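Not every chain is included here, but those present sit where they belong.
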Amino acid sequence: VITLLTDFGDTDTYVGVMKGVILGINAGVHIVDLTHRVPPQQLVIGALALRSAVEFFPKGTIHVAVVDPGVGSQRQPILIETPKAVLVGPDNGLLVPAADRLGRVSLRQLENDRYFRRPVSQTFHGRDVFAPVAAHLSRGLAPAEVGPVLDTVVELPLRAPRSSPGRIDAEVVYVDHFGNLLTNIDADLLNDFRGAALSVSIGTRLVGNLVTAYAAVPEGSLLAIVGSWGVLEIAARNGNAAKMLAAAPGMPVTVALD
Amino acid sequence: VITLLTDFGDTDTYVGVMKGVILGINAGVHIVDLTHRVPPQQLVIGALALRSAVEFFPKGTIHVAVVDPGVGSQRQPILIETPKAVLVGPDNGLLVPAADRLGRVSLRQLENDRYFRRPVSQTFHGRDVFAPVAAHLSRGLAPAEVGPVLDTVVELPLRAPRSSPGRIDAEVVYVDHFGNLLTNIDADLLNDFRGAALSVSIGTRLVGNLVTAYAAVPEGSLLAIVGSWGVLEIAARNGNAAKMLAAAPGMPVTVALD
């Protein structure tokens, strides 16, 4: 399986072209679109979207992600090996949160142009570098063949929540299609509070205690839940919390013991 | 073949995650997207879209549909067996029009959690229940293994047209991407009128007699036709009838003998 995540949208043929290149190298691979609707050049949104998906794919999956404001500059193409998957894309932080979710084994620069499409353009490494390398990997190419080991890769400046006794100060990091507001509070962080009466707030608005299902509140009401991303989210039952709250990434979220 | 129809949109990775779960169970299956742009929680639109597609898939196809305002409540996950296909999704009426199009053989509750992804979240049964059950079915799991037979399932309150001698009173039920207005008049209902001179009207506007091709009227003109959904539709040749008429689901449509 090869997955693709880009900011290429769905009006042009750029994604289709990447698939053509892949199928020309490995006609037997399954290609799955994660999303191509990352807003142009929005690395954080792309990185969070990629992280949300990788654990659900079978062992051996190759994830290709291309949100690449630095294409044609000095930024390097890289590969991150994890126990369950290999990630391929630009060295701009896009791959890192997903790699950390799975556990990093090794970092490599994509240097061996034997596995590139040639000539390599300066505008479309998705087609000329990342897609063909991924296709070769899916045919069994060892990660060690693609290029030298790197010590470090670029990290995104993702803000972590601040924890203090009985309280977490966090924020909205992603708004999904339903208007659900995903925060940067991983489920683990809430373990200390398990079973306690909590006040979850967003902005100045009190949402209430954590619930375990959308159906725990009346239609249209706000709720706080550990949802399908495995993070605290603020949602509205069969409604759109983002619209109700005029919320966007960056809006503060607080969890406090009652 | 497994098909997917949801209201998940295309900006997030929810659909991709369902595919990851499926391919982790059956790496050899073809997955086809029907649409993921059902408006959030709009069961009738989802049900009509699903019904429009199922007859065109090969025998043995498994259709997974997830428009699921009741996820995490008491609504049951179900399976409907038909001669040609198996349908999997929530018991909220979404599957029923498609199942009736193909002919229902049996109804079952999805109860055997051996075929679920565990733990089962209360927010994403598409990933944890419907996708894995569909994947197991595609590998040959017998429908009888998923859970007990049900006597009844929830039905949607779809409005049927009212027929009287020489006249049908109906309505628009779906507006497609081209602005074509699909009605609830199945082609069969028009058999009584075959060959007769008819007046098809929408709202207070007379459209005229049935035609057999868009090209039967001048560019931009309204027309009434039995189109690719197998129902009476009001369209505009190379134009957008919904915009021309400011039409939406619920708008009355009348067919009368001239």
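So that you can tell them apart, the chains are marked A and B in the order they are listed, and the count of residues begins at 1 in each.
We adopt the following convention: contacts are C-beta pairs under 8 Å (C-beta built on N, C-alpha and C of every residue); 3 or more make two chains touch, one makes a residue touch a chain.
In this text the structure is predicted, and so the values were computed from the model without any measurement.
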Entire complex copy count, 2 subunits given: 3
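As a convention for this text, only the chains that are shown with their structure count from here on.
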Computed distance of Cα centres, chain B from chain A, in Å: 31
Chain B contact footprint on chain A (complex, rising order): 1, 3, 5, 10, 30, 32-37, 49-50, 52-53, 56-58, 61, 176-178, 212-216, 225, 227-228, 238, 240
Residues of chain B that touch chain A when the two form their complex: 8-17, 19-21, 23-24, 27, 31, 40-41, 69-73, 121-124, 127
